[in-house]
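My questions all concern the structure below.
Heads up, one of the protein chains got dropped from this complex, but the rest are sitting where they should.
Think of it as A, B, C and D in the order they're written, each chain with its own count starting at 1.
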Amino acid sequence: MRLALSPTSGRLAGFARQAGTILVTLLGLLALTFAIGRLMPVDPVRAMVGEEADQATYEQVYHELGMDQPVYVQFADYLGQIARGDFGTSLRTGQPVIEDIARVMPATIELATFAILIGAGLGVPLGVLAAARKNRPTDHLVRVATLLGHSMPIFWTGMIGLILFYARLDWVGGGGRVSDFYDGMVEPRTGFLLIDSALSGDWDVFGDALNHLILPASILGLASLAYITRMTRSFMLDQLNQEYITTARVKGLSQTRTIWGHAFANIRVQLVTIVALAYGGLLEGAVLIETVFSWPGFGSYMTNNMLTGDMNAVMTCVLIVGVIFIALNLLSDLLYRVFDPRTR
Amino acid sequence: ETPKDQLVVGFSMTNVLTLDPAAITGREPVQILANVYDNLVTLDAKDRAKVNPDLAESWAIAPDNKSITFHLRDDAVFASGNPVTAQDVVWSLNRLMTLNLAQASFLKTHGFTKENAGASFTAPDERTVVVTLPKPVDPKVIVQTLGIVGPGSVLDSKLVMENEKDGDLGADWLNTHSAGSGKFTFDGWKANDRVILTRNGDYWGEPSAMKRVIMRHIPESQNQRLMLEKGDIDIGFSLAGPDLKALSAEEGVEVISQPGSGFYYLAVSMKDERLAKPKVREALRYLIDYDGINAAIMPYYGQAHQRPIASGVIGAMPDPGYTLDVDRAKTLLSEAGYPDGFKVTLRALADAPFMSTATAIQATLKQAGIDAEIISGSGEQIYGAMRERNFELLVGRGGGGQLPHPDSNLRAIIYNPDNSDAAKLTNFQGWRTSFYDPEINAAIDAALIESDADKQVAMYHDIQGRIATVVPSIQPFAEVLDSVAYRADLENFTLNPSWGTDLGAITKDR
Amino acid sequence: MTAIPMHSSAPPRRLAGLRSGADYLGTVLRHLAGNPSSAFGLVVILALIVMAAFAPLIATADPYAQDLGAALQPPSWAHFFGTDEVGRDVFSRLVYGARITLTIIALVGVIVGPIGLAVGTVAGYFGGWFDTALMRITDIFLSFPGLILSLAFVAALGAGLENAIVAIALTSWPPIARLARAETLTLRGADYVSAAKMQGASAARIIWKQIVPMCLPSVLTRLTLSLATVILTAAGLGFLGLGAQPPLPEWGAMIAIGRRYMLESWWLVAFPGGAILCVSLAFNLIGDGLRDALDPKQRKGRH
Amino acid sequence: MDRLMTVEGLRVTYGRGASANPAVRGVSFALGRERLGIVGESGSGKSTIGRALLRLLPGATIEAGRMEFMGTDLLKASERRMLDIRGARISMILQDPKFSLNPVKRVGDQIAEAYAVHHRGAKREAREKALEMLEAVEIRDPERVYELYPHEISGGMGQRVMIAMMLVPEPEVVIADEPTSALDVTVRMKVLGILDDLVRRRGLGLIMISHDLNLVRNFCDRVLIMYAGQVVEALPAAELGRARHPYTRGLLAAQPRIGGDRRPLPVLRREEGWKQPMAEASA
Partner (left out) sequence: MSDITIEGLTIRLGLGAQARRILDDVSFKVRSGESFGLVGESGSGKSTILKCIGLLLTTWEGRIEIGGQPVREAKRKARCRDVQMVFQDPYGSLHPRHSIRTTLAEPLRIHGLDREAERMERAMVDVGLPVDFLDRYPHELSGGQRQRVAIARALVLEPSVLLLDEPTSALDVSVQAEVLNLLAKLRAERGLTYLLVSHDLAVVDHMCDQFAIMLQGRIVEILDRAAIPGNAAAHPYSRELIGASLAYERAA
């Protein structure tokens, strides 16, 4: 599915319109988040002062956090802050939200990127294969096999993966991004362990990090595999029904060339779009797998903050997710313009 | 395998919100700070009633029980190199009361306030600290209080003040930095990931054998267990019952389980007219499958215990022996006017072992015709409702006990000096459940200031006797157990019931 | 001039637009049954319905009856799928759980379909700023982290099955709205819509009578696929403790609780997990099948 | 007249079992170096025959007593063999350029590809051939048009591109499936002219599928008239006016004419008997 903002005409007007749209979307996101924050029966003040604290302490902190202001004042204050580039401090970690996110985001990006490489790397060829062999045994096999990954609760597959490949077979590392032994060994330049360790030539750390990454990434990848396969198959079927495919065959092109040379050229933008969306989904939606694998990532950061009522952090997280989705949107829009001559 | 000179500890750090000793809540931060900050005294890890010297070599209670004088040792230094002085101690206590955050409540209970802090904590000289009690209490309780991490933690006042911002008494800086004199120091923590403690080479006592301690956030118990089995972590602090059970059979892993603080209980709200009837509460007392729950659900979480005073402290008594007795409960219900039972809600946290316990209690209530609908949720939805006195039944955990003194339990669970809604005594579970018995209140107050040890024990026995007959709003069915698993090659691992396990004492036998 | 007889050449065999509703359904079902994978899906869903309808007959024990003394028994003849941590019969709970699963599926389907359809068709039909506004709202819901949104709503309304359903529904409608809108955009230029306008039909009437029936197949297809996700999301909420409340034998909640015992007592998770797997797989396969059976894109690309 | 193709008793059935739809029911004809027209109403199986000859019907069953192309049995030929035949020796101009060109590839490249498939490794040569061919179909600025995408060219140009694409590998038989139905009269005339010219110069066999009687009459040598999957009549194009089958006669009469009177047009009254071919129909 394409999130794309419909291609508008007139460069400048279009640009202004799009900027406006983005702004409205982001504002809406923030407002919704803010509203949710008020509705949530989690009490950041209580989380901070603890169960045993008395009413006086509670009220003191309540006031300090500005919770006694009217909601709209709080929201306006928050917007003002953001406009000044200040995303506030996380109540939960006492650190600037931006710093926290700069730390957890690379971990998740690493995970999601690997997962999507696996998901798309396998999913696209499998989807094409299934479409080419529609309703034949290969098709059924591919569909059912890929759906298996999609139909199991991910925390369950994650746990089973850990038991099997970590505890029993000892093929991969356990939870976390890297063995403790290596922790802090490489200087965090980008925050991406793989890149940092490669940069500093610490191949032991690199290998160890890879070893920790491969299992959660595979499981996430497997979950997106089904979606990507199905969409690829479905896009491909649409194309294979088109008359130009017959044209290609009339020319004497083999099936392989017809599929990859002609049909595939017509689905690549759609593919990039859904892969990008799946990727975006992985960035925000990896909470469960992050929990199972003790992965210090964005998903669990956001979820934990939500459950603590740490709205400063949650708002920023939501904002980031919104920006990611909008960026993916624009990317897919751009790709349509680049790859599909009809939209130029 | 973990390195020989590093200790890797797994636990769930979801609740670590700050590392400022005045502001921490919950048990995980205590476990961290215990190894970073020293107190005047420490509570003995084995003998709960015993208090050991730490920064204070000795202390003396004034004959009139109105003040305590601590004498500091003279070789103690902070990790920064600054000497530990009486001013630091007094400053730390003042800071605690001024900030008035979570950890202040321990002292506030005994009459200390922001306002009287200046007069209560004084330093006649560099090495002497005098604590003057604002109201009559058993001074032993105050000494114990100063032994717990948080209220008693001594901070490096110079270092903190160097990092003060806008008169916050260093609160912001202390979130992520340490200013203690303990065996380790840290430089911030990564939320959701880990805290790394580095050996304090200049520690005034015996330095730690471990170069560093890595405390890892491993929220999933099973993951902790697998890593422990494989030796990727040395200690697992937040393991669930089933995993501990499995680990106890595992070669190379030891499991210890010892009484911690607090109880698992069934609470009722006396605001509910049905539950306000003593007969109904008594019926509920006989509708808990004590044996079943403790055998099937509680192992490693708790052990059978039916009285509101922890085992091992003064005045503790054996259990009265309540059992599941549906017929008796039914009779009691009929007498109370509910022969066919009624409908209620039963709140419980969505975690283990609360949910299973609630489920089990729901089933036994059903046998007497009481139809309980379980409401599960986050802390706010369960305890929040309790704080607002807006609940019916609740399976919970609590009841003080960080201090090895019966008063700590009774005050937390039954004491309620003012039952009005406006009083908002949300830190007393007595108030939360609207249980109000002036007689018991008076007895608790009296027992606390009784200076004759034998008499005091007798008074606590009397209180427990009265509790058995009036059936208060909270019925414990188990006492909290702290259960930890660790690699068998660790030596000198002693689990501290106050969560302040000394990791610096541990060595590895390889 | 007299009536001309029907052309002898067979009419194009399109599924879109068959005689009566029942006839239509029959044809679709036949199409699904003709394909091995979607036939498997149908069988599973049928089994689920049978299980739900005849739960008391199929179950071997009271799904709520506890026996703390017989907790965590492995599968045996007395307990086909073993017992759980408070000694309840897992098989019976699984059987009764089919009812809850069906409720979730039905409710989410009933909520999500109409909302998505309404928002999408209205936005697509009217276009302009109205479309922009509705689509912005859709975008906001769409780019809002899904699990967070359901989490927030469950947390706000209190944990529980109904709330979980509402929460999941809230996160599931935007893709359907987008789909319906895209479809509407292509339909609103159709000649039969113009014809309806020429007859003086109001906008509401056109949407309801002309556009909705045409969007239905693709929405339905998409919905079946969402339903598979719904089951898993419900399980995920269970994992975070926010799903169905005890003692309800909801499969996701069973896994969520059972996973604590999973390493020793594999049956606690394996059976409900297998059940979720089957149903979710079934919906996915049916969705795929429906896509082939109903998708208007399958129509030949010329007129 | 040398034979290029012989078809005997061709039957094509779409679908299987209950939903089986016999679209072509026993069609026989032979093709030499000539222009053979196939007319018939919509759905009578004209396109199906064309596709069957190239074995381009994945979902259908093709049976025939004989289906031969210059000594090759098209029915039994392996898919490999068919790849060599398609395009290079028999090609087919598909109905609608709007749908028959790949929308994301430049039209020139699509033409060049048709050449390159059968002449490996000659990219530059393929391009030149394509340009040449574009010129041959009277496209004015071939260099420019080469670079255009299908949506950027008009229907008439598209049709010509399609023709260029199918002729560039220099096949021996061309099947043109309603090559001009999408065009208006002025353009239609031009396109037909081009096609006609190419056929004459190269001496290939052309099968022209259409339902337009005027067109077939003008541009073909012989005509097959199809009705309900069968050839009901076969005549030389010039003698179309003398057709005897009632369906053919009906078609001829139903056409409005410029300057005709405005009496109601005669309409066809279809009869079961029409499904029987005329006795001497096989060509």
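The rule is short, and it goes like this: a contact is a pair of C-beta atoms (placed from the backbone, for glycine too) under 8 Å apart; a residue touches a chain by one contact, two chains touch by 3 or more.
Just so it is clear, the model here is predicted, and its values are computed rather than measured.
Residue D:G155 is the one among D:G15, D:P103 or D:G155 that touches the chain missing from this view.
For the options D:G17, D:G59 or D:G259, the residue in contact with the chain missing from this view is D:G259.
Residues of subunit D that touch the chain left out of the display are 41-42, 155, 184-186, 188-189, 211, 213-214, 217-218, 250-251, 254-260, 262, 264-268.
Residues of subunit C that touch the chain left out of view are 1-4, 6-7, 11-12, 14, 16-19, 190-192, 194-202, 205, 209-210, 213-214, 303.
Rule of thumb we're sticking to: only the chains that are shown with their structure count from here on.
Between subunit A and subunit C, the least number of touch steps comes to 1.
By count of C-beta pairs in contact, A-B exceeds the other of the chain pairs A-B and A-D.
Of all residues in subunit C, those touching 2 or more other chains are 155, 158, 259, 262-263, 301-302, listed in ascending order. Shared interface positions of subunit B, defined as residues touching 2 or more other chains, are 222, 377-378, 381. Across the complex, subunit A is touched by residues 2-3, 6, 8, 14, 17-18, 23-26, 100-102, 104-106, 108, 172, 175-176, 188-194, 196, 214, 216-220, 222-223, 226-227, 229-230, 232-233, 377-381, 383-384, 398, 412, 424-427 of subunit B. By the touch rule above, subunit B contacts subunit C in their complex via residues 221-222, 225, 240-243, 245-246, 289, 292-293, 295-297, 350-352, 355-356, 358-360, 362-363, 366, 373-378, 381.
Remark: subunit C residues 64-66, 68-69, 71, 85-87, 155, 158-160, 241-242, 245-247, 257, 259-265 touch subunit B in the complex.
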